[in-house]
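Missing here is one protein chain; the remaining ones are kept as they sit in the complex.
Showing chain A:
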Amino acid sequence: MWDVEIRGMASAHAIVASSIFLATVIPAVFLENFSVYGSHMVWLYSVAGSVAVVNIAVFWLLGISPPTKKNTLSFKINRLFRSCLYFLLSCLFYHTVVVLYGAPLLETALDTFSLAVLLSTFTTLRCLCILGPNIQAWIRVFSRDGALSVWDTSLQITTGCSLVGAWLGAFPIPLDWDRPWQVWPVSCTLGATAGFLTGLLVAPVWIHWHRKLLTYKLK
């Protein structure tokens, strides 16, 4: 049962990772003068969009999303609405945090917001997919023994990796190398994406490695 779950998660992660890859390659084929640095916003939204779509699709198909007691249409719509609201709020939250961390307040507000959208896609969207719009559960997941399934553990790992990646991405900005990727927010988005990919890769391996130590409560 364990191996099945881990294998399922690994393949889901592989699909998400390849979607990032495709989101980088396909626009390059169809769009003229597309490049990761040059037309950074296009790349960013293409990655964010594809990750969002693939995540939702994968979790829908796998049926990972939390069990719901009610199954009425209005409840589902309410749920959907709340998810959208949470996603938007998380974008605003990330935007504020990034500004507090030193991003320019007004000049590049759009770029900063795009970074916030990307981060929300990597973190909040997965939380929404796995845990549903339930803040209590989110807070619970990010504690030492708050993970209830392999998916929760993978959520811990990918979220942590994405945020740490974005944080590390801020490091090269002050350096005087004059590289195109040092422009705000390129290094941070690249860092976040790299962190997310690392998280996707590491999560199955780590869980496999520590499967003896991980004891999940039954749902």
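As a working rule, a residue touches a chain if its C-beta (ideal position, glycine included) is under 8 Å from a C-beta of that chain, and two chains touch if they have at least 3 such contacts; residues count from 1.
Basically, contacts and distances are computed from a predicted model.
Enquirer: Looking at UniProt, which of "Eukaryotic translation initiation factor 3 subunit H", "GPI ethanolamine phosphate transferase 3, catalytic subunit", "Enhancer of polycomb-like protein" or "E3 ubiquitin-protein ligase parkin" names the chain that isn't shown?
Expert: "GPI ethanolamine phosphate transferase 3, catalytic subunit"
Enquirer: Just one of A:21, A:75 or A:101 touches the chain that is missing; which is it?
Expert: Once the missing chain is taken into account, the touching residue is A:101.
Enquirer: Over the whole complex, note the residues of chain A touching the chain we left out.
Expert: 99-102, 139-140, 142-146, 167, 170, 174-176, 217
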